[in-house]
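Have a look at this one before I ask anything.
Every protein chain except one is present and positioned as in the full complex.
And now, chain A:
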Amino acid sequence: MIKLKTPISEETARSLKVGDEVLLTGTIVTARDAAHKLMVEEKPDFIREHLFGSVIYHCGPVVKKDADGTYSFVAAGPTTSSREEPYQADVMEEYKVRAVIGKGGMGPKTADGLKKTGAVYLHAVGGAGSLIAKKVTSVDTVYKLEEFGTPEAFWVIQVEDFPCVVTMDSHGGSLHKDIMEMSGSIAKELMEK
């Protein structure tokens, strides 16, 4: 098990390989569809310092607001990453992001982006919402909550020992591509049966 702490250096990100299991600690930022569109089209500065050397988490959490105005995460598993494929590589380069956490993997454009920027794609267990919320130790701040709504806002959070698997690395490795090809040839055989 590899322990990763944000900010992550480019050297560390490049040392990771597909199949490595990691425990991530530090600052991460949730961002999904509306957030990625905004980061590509308008390149806002408010999120820059939070993302430098840090991690984007494809997650639309269930969040509780306490009486004192502070927030806590109730359920927070990963959402499908492929929707961010048109944006992800540009976002990583623009904001110097070192890792992206999601589920399902991403395509060739992101794979090239990981190589260029020196970053990795981390896969968390989809659907494990209650369990992953336990790894979120605090919510620092939130951006665009009113405009984007709870699931799509930028939540800046602290996590401790968040478990993930590296499924795409900066050397062109992708578990998702491998499984797609392997299962594709089996599917072809099955259809001919």
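Here is the rule we go by: contacts are C-beta pairs under 8 Å (C-beta built on N, C-alpha and C of every residue); 3 or more make two chains touch, one makes a residue touch a chain; residues count from 1.
Just so it is clear, contacts and distances are computed from a predicted model.
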| item | value |
| --- | --- |
| Protein name as given in UniProt for the chain not displayed, "Monovalent cation/H(+) antiporter subunit G", "Fumarate hydratase", "Multiple sugar transport system permease protein" or "Pyruvate ferredoxin oxidoreductase" | "Fumarate hydratase" |
| Residue touching the undisplayed chain, where the options are A:Leu23, A:Val40 or A:Leu175 | A:Leu175 |
| Options A:Leu16, A:Ala31, A:Cys59 or A:Ala119, residue touching the unrepresented chain | A:Cys59 |
| Positions on chain A where the hidden chain makes contact | 19, 21, 34, 59-64, 74-77, 79-80, 82-83, 103-105, 123, 125-131, 133-134, 148-152, 163, 165, 167, 175-176, 179-180, 182-184, 186-187, 190-191, 193 |
